[in-house]
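For this view, one protein chain was removed and the others were kept in their places.
Then we have subunit A:
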Amino acid sequence: MAALVDTLLQRSLDDLIKSLRSQPTLESSIISRSISEIRREIRSTNPLTKSTALQKLSYLSSLHFLDISWSSFHSLELLPSPSFTFKRLAYLSASLSFHPSSDLLLLATNQLRKDLSPSSPSPVISLALDFLSLTASPDLARDLTPEIHSLLSSPNPSIRTKATATALRIFTRYPDSVRVAFKRLVDNIDSSAAIGVFCELSASDPKPYLPLAPDFYRLLVGSKNNWILIKVLKIFARLAPLEPRLARRIVDPVCEHLRRSNAKSLVLECARTVALSLADYDEAVRLVVEKVGEFLASEDDANLRYLGLHVLSMLGPRHSWAVEMNKELVIKSLCDPDANIRREALLLIMEMLFESNVVDISILLVSFASKSMPNPEFCNDILEAVLSACGRNVYELVMDFDWYVGLLGQMSRNPHCAKGDEIERQLVDIGLRVKDVRPELVCIARDLLIDPTLLGNSSIHRILSAAAWVSGEYAEFSRNPLELLEALLQPRTNLLPTSVSAVYIQAVFKVLTFCFCSYFERLESGHMLSSLGNPIAGTGCQEESDASTVVFGKGDNAAVGNLNNTGAIGCKPDSLSGSVNLDEQFTHASVLRMLNLIETAMVPLSNWGVVEIQDRALSVLCLIHMLQRFQVWNRDEEGLRKDGRVSEFANLMAGVFNQELGPVSANSQKRVSVPDGLILKENLADLTAVIGEEVNVSVSASTSFFHRKHHNGETGEETKILTESTSLLSEHRKRHELYYLPAGKDEAQSNDYPPANDPQLPVSQCGASEDLVELDDQPLLSRHRKPTKPRPVVVKLDDVDVRENSAPESTVDLKDDLLSGAVCDVLLGNEDNKPTKTQKKSAKSQRRKKDRPTYVEPASASQLRESGNLVHVELGSSSSKISRHGHSKEKQSSSQGIEDNEDGSQKNLTNSQHHYRKHKHRQDRDALPNLLPQTPVIQDFLL
């Protein structure tokens, strides 16, 4: 009685839905209340109450995304219900709550077996099959293989279809089932479900399905069902690369479909098949390109434009002319309103990048990105694509680095540019790797640094940091170091984040060092000249420098004034940069002025709140004070020259930065061999105390700023006790020798371990390390334009090569392996592997064949059989494999006969299928006279 009351008072699904819809704000509370109701109701013994509870739960799971895995047991309870209503609800909620990994699934095995038995009503079978196809676990697959096997030949076509589709899941979860059920699957090969299964199976390993090629070919030629044709084409796209003769055979039918079909999906599939595996056949490719052109030109269908680009990018690598032909449409697609189409077009263009066109295309894209882009996201996509394409494999596409560095500069000026990190990396990387480009690089960096407007854009601060580093490190290439200093010290630099400011100050330090070192060098050489008895040259030099002193004397005040005022120095580069000649720049007065300028700028920074900046600013100030302490400054050049201390100091300072920096390989640390006598401890805990003072030492995987940081740290310490700078440095080096990279050749030889980053290192010394001069061993492909000027040397490190060369090992899934092995066994009758099983099976199939009624074979079947036998006779002596195959063929053709026989009983067959069949018959009749020429066709497939 209580059960009846429960049933009567239970809220129905409709009630639940209505209450949820009427109060959308209270949704969560309604859900939690009804869940607690359901938890109570679901335990009821009354199937009606239980099923309603499960139904409500299914609703909540499906539309409100509740986790209902806890209810899976209750749906199992309802599964055996004799009432179809409850069964259907139980299966629905089970399919929502179960997962192939659920433990409870095993409990369902028996019920599924019962429901899958051929005597159950077909709706029940189809429910069970649906459920099994979703949740088949290896155990379930193993236990239910016999049921699936028998259902594969069910008289009901819809059950057969479902069983076929479920067989795929059974095969993949439990590969041994292939040995039992695969033949029946081959029997059903004409159905779209079976073709779908073969299509899925061949995706992981197509090879075992080669023997079925004649059947697929028959469908390709004969079928009128587009769904089937698409799948068959997919299968052929995978099979054709394995067997060249197959490709030759299918070209014509594929072209035929391309020409004839009105269905765009079929045309698309044909085009893909051609692009994937028939790219050698010019006629087919031309046809595809024509169709793709139509696709691309369809104004009103974005789908076709997208897919056209897609197919084109599949064709592109082999047939660049195809892209060339549709070039305008592709470029036009870059402005498409659809972001996906734009991206596809960009991808396509980037794939077509070769040495010969990289310059043109990159310029086109970068200018495209900078002008008129209403869409910053895509603009950055373009920049990223260009950056990654040009930077690929250590800039292998770039022949002219001067141009590329200029392009990087242009990208930086793009107002939407958000690729600062990558541009920064490349600027520094190129500086380190490519010696020849440094002058141009410094020039580009100067242009970037000098522009005060760029400082306002926070996304390119990283680029400015790289520019500052480059111009500091390679200050010797700067045409006008004084101008550079002014750019580095301009007032708007206070907009920079501290990390970048620190790099700026460090760059100032380097430029300053370079300036006065070269100034003293000039003085020395001038002195030498005059002392050699060449007074004319000496005075000439003197006069010259006097003249420029006057010039700079004028500019001096103006520039300092500028600095103190608004500081639009960048806008007036002419304030100082009158001369280009380095010698003329470094006059007594100009160097003095430079010292003043730097001092003025550094004083406020020396009180800065951030230690990074304060530290560096103090270092610079320290150096300046040191220089100013030489009283001779205030006298003249002659006095300066005579002061030995000054030149000695200049030499010391010049030594600080003269070490060449190179790129660091990511695995350089590994190659450092342990010196004799050094015992490496397993437990490094007691090293923490040492590490405490060793902040500088960091192992960086990237090439970017590793060295620089190192240097910064050193010099920061050093300059405080400036006169001993180099001695301290060497002391430090002695103490922590292991952490230093070698300075030069001499040291490299004295050290025990091979240096990681020395570009001059001979190959013999360190086997793995190679310096690749790209040009020498590069095969000149036809697409490569002869370079107008030689490509500069790009320093490459071994790890890059290793990474490129070692293609990832193709790891075949064990399951796949098992599966395709089993399929091979079945199709080729590999007797060695499973003798007992296969024999048993063949006996079984013999028996099965006997049971079949006799019938009049249609022409195609006999033809097929004949061809099969033909092969049998021809090749049978050489291998038992083929004979077995011929056998399967025979069986398959007989099954087809049965289907034809049953045609009458299957009144429910659809119109289209009817058409298809009719057509097939007609074709068969047509095919009859051509029997003789056609037989070798099929034999061709059978290897």
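Observations
We adopt the following convention: a contact is a pair of C-beta atoms (placed from the backbone, for glycine too) under 8 Å apart; a residue touches a chain by one contact, two chains touch by 3 or more; residues count from 1.
One rule holds in what follows: contacts and distances are computed from a predicted model.
Comparing "Alkyl transferase", "Thioredoxin M1, chloroplastic", "3-methyl-2-oxobutanoate dehydrogenase (2-methylpropanoyl-transferring)" or "Adaptor protein complex sigma subunit protein" against the UniProt entry of the hidden chain yields the protein name "Adaptor protein complex sigma subunit protein". Residue A:Leu307 is the one among A:Leu307, A:Cys379 or A:Cys824 that touches the chain missing from this view. Touching the chain that is not shown, out of A:Glu77, A:Asp130 or A:Glu612: A:Asp130 (per the contact rule at the top).
Touching the missing chain, out of A:Gln23, A:Ser62 or A:Ser673, is residue A:Ser62. Among A:Arg142, A:Lys264, A:Arg392 or A:Lys435, the one in contact with the hidden chain is A:Lys264. Here one chain is not drawn; of A:Ile230, A:Leu432, A:Leu489 or A:Leu627, the residue touching it is A:Ile230.
Take subunit A: the residues that touch the chain left off the picture are 1, 3-4, 7, 13-14, 17, 21, 46, 48, 55, 58-59, 62-65, 67, 69, 83-86, 88-89, 92, 99-101, 121-123, 126, 129-130, 133-134, 158, 161-162, 165-166, 168-169, 192-193, 196-197, 200, 203, 225-227, 230, 234, 264-265, 268-269, 272, 302-303, 305-307, 337-341, 908, 910-913.
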